[in-house]
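What you see is the complex with one protein chain gone and the rest in place.
Every chain is named by a letter (A and B) in the order it is written, and numbering of its residues begins at 1.
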Amino acid sequence: MNPKLHSVLTINGERRDVLAPASATLLDALRSVLGLTGTKRGCNHGVCGACTVLLDGKLARACLTLAADVGERAVVTIEGIGGNGGLSPVQRALVEHGAIQCGFCTPGVVIALSELFARDPRPDRGAIRGALSGNLCRCSGYAKIVEAAERLAGEAR
Amino acid sequence: MDYVAPTTLEEAYRALEAEDARCLAGGQSLVAMMNLGLASPARLVGLRRIEPLRGVARRPDGGLRIGAMTTHAELAALEAGAAGPALLAQAARVVAYPAVRAWGTIGGSIAHADPAADYPVALLAAGASIEIGSARGVRQLAARDFFRGFFETALAPGEIVTAVHVPPGPAGARAAYEKLSLVAGDFAIVSVAAIAGPAAQVAVGGCGPTPILSALADLGDDALLEAGRSIAAASDPPSDHRASAAYRRRVLPELLRRAVRGAHPRP
Partner (left out) sequence: MSGTTRAIGASTPRLDAADKATGRAEYADDVARPGMLYAAIHTSPHAHARIRGYRLEAARAIPGVKAIVTGADLAGPHCGGIIKDESMVARGKVRYVGEPVAAVAATDPETAGRAAAAIEVDYEPLEPVLSIDAALAPGAPLLHEDYPSYVKTVQGGGHGNVVFESTVEEGDVERGFAECDTIVEATWETQAQHHVYLETNGCVADVDASGRITLYATCQSVHHIQQRVAEELGEPMSRIRVRATRVGGGFGGKHASNIHSIAAWLARAARRPVKLVLSRMQDFEIQRSRHPARVWMRTGARRDGTILARDVRVTIDGGAYADESPPVLAFALLMSRGPYRIPNVRARGAAVYTNKLRAGSFRGFGNPQASFAGESQIDELARALGLDPVELRLKNAMRPGDTAFGGQQVPSCVLRECIERVRAAQRAAPPLAPRPGRRRGVGYAALSHISGLMGTAASVQLRTDGSIALATGCVDIGQGSDTVLVQICADALSVPIDRVSYAPQDSDSSPYNWKTAGSRSTYMTGRAVALATHELRAKMLAHAGDMMECAVEDLELRPGGLVGLKGLPKAVSFKEVALRSLFHSGGPIAATHGFVFDGPGFDPKRAAIHQLAFANLGVYTYGAHCVEVDVDEATGAVEVRRAWCAHDPGRAINPAACEGQIQGGFVQGIGYALTEAMHWNAEGWLTTTTLADYKVPGVLDCPVEILPILLEDPDPTHPVGAKGVGEISLVGAAPAIANAVADATGARVRRLPMFPERVLAAIDARA
């Protein structure tokens, strides 16, 4: 067995103990150790974007981030978006605009758009497409995801 | 496997002495390789906490000293200035995706030395040099001497890329980066980085194990295409499922012309 390392991670504002092999990724830690299964494993090699989380407010691939290397950086996962079980504006826009199909890419899409709207409440179509450029979706053709974000940007205008 | 996170370069050099130890910079290539079973280092030396590896310093001549742990996103956000730094910024903007740009580092990328990556071409064209540290001291190597082959660099065991030095480029010169890829964010089929003023310095990627550097004096369209054809004829591009070697040779001249034209619209 691989020896396990102890790390203390700050996840969605809570300090969580993680005991995992040094090779464990943040995605492994979230899903297998902490039971935070909202973050999805789509490829495990950094291309699909389903495991996107926020690391100190910036987009990060949980599958390309070693749990032991997270350190003091604050992690926000899909479970940390929206308050009191309610939907965040990004989540609501996706739900209401029919932008969610199989849903497996959705947590990563929510994180990517949340990061965008935190930086820029009124992004244009180019900025929205750029922010989503690392998230593969196999169901929607992206059209309704982009439109949902545009609608949300329009509300902020 | 074990993981250590030194806070000084000296500690990092000591940690690297262990058998089969590797540096962990942004992890955007290395961790993917570990997940795919293509790398299994016995020890990872995390460089995140080493302050001297961070930050971008402007040199008096308009060039930059870029700390090895500078991310692609930080480089992409550089204000347009002298041609050399501008070229790096252009290359950084088309590396992979936002999440990878947020954490992937220039030091990690060049130490990985993927021949289809965006930095090697940009660094060669910009005439950059690589600052390399080890317990034995610091040395600086021209980018064209740093990239040695397919995923192979001049780094010796125990050495760490500590910074990249990018000169400003000739006065009045401008930069452009042309990348042909199958989809956005993918590695290049062929890429060309150019710094052009009255003359041009170009580097071609994707057409061999390391970028091909050329200096061009005649920047007319025909001369550029001709130069591209001779570079192509002398190159040894790979054939893979994205494109054949013949295709890479075929498109190189026009991409070279576009890169130089992008930097220098009037011949």
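The rule we apply is simple: contacts are C-beta pairs under 8 Å (C-beta built on N, C-alpha and C of every residue); 3 or more make two chains touch, one makes a residue touch a chain.
Owing to the predicted nature of the structure, the values given are computational and were not obtained by experimental measurement.
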Touching the absent chain when the full complex is considered, from B:Leu36, B:Ala171 or B:Ala234: B:Leu36
Residues from chain B at the interface with the omitted partner, ascending: 32, 36, 97, 180, 182-187, 189, 241-244, 247, 250-251, 254-255, 258
Sites on chain A contacted by the missing partner chain, in the whole complex: 1-2, 21, 31, 35-48, 50, 77-79, 81-82, 85, 87, 91, 94-107, 110, 125, 129-130, 132-146
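The rule we apply is simple: only the chains that are shown with their structure count from here on.
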Parts of chain B lying in touch with chain A, wherever the complex brings them together: 1-3, 5, 24, 27-28, 31-32, 34-36, 40, 44, 46, 48-49, 73, 96-100, 102-103, 184-185
Interface residues, chain A side, partner chain B - complex: 2-3, 5, 21-23, 25, 44-46, 49, 52, 55, 58-61, 63-66, 68-69, 71, 112, 115, 130-131, 133-134
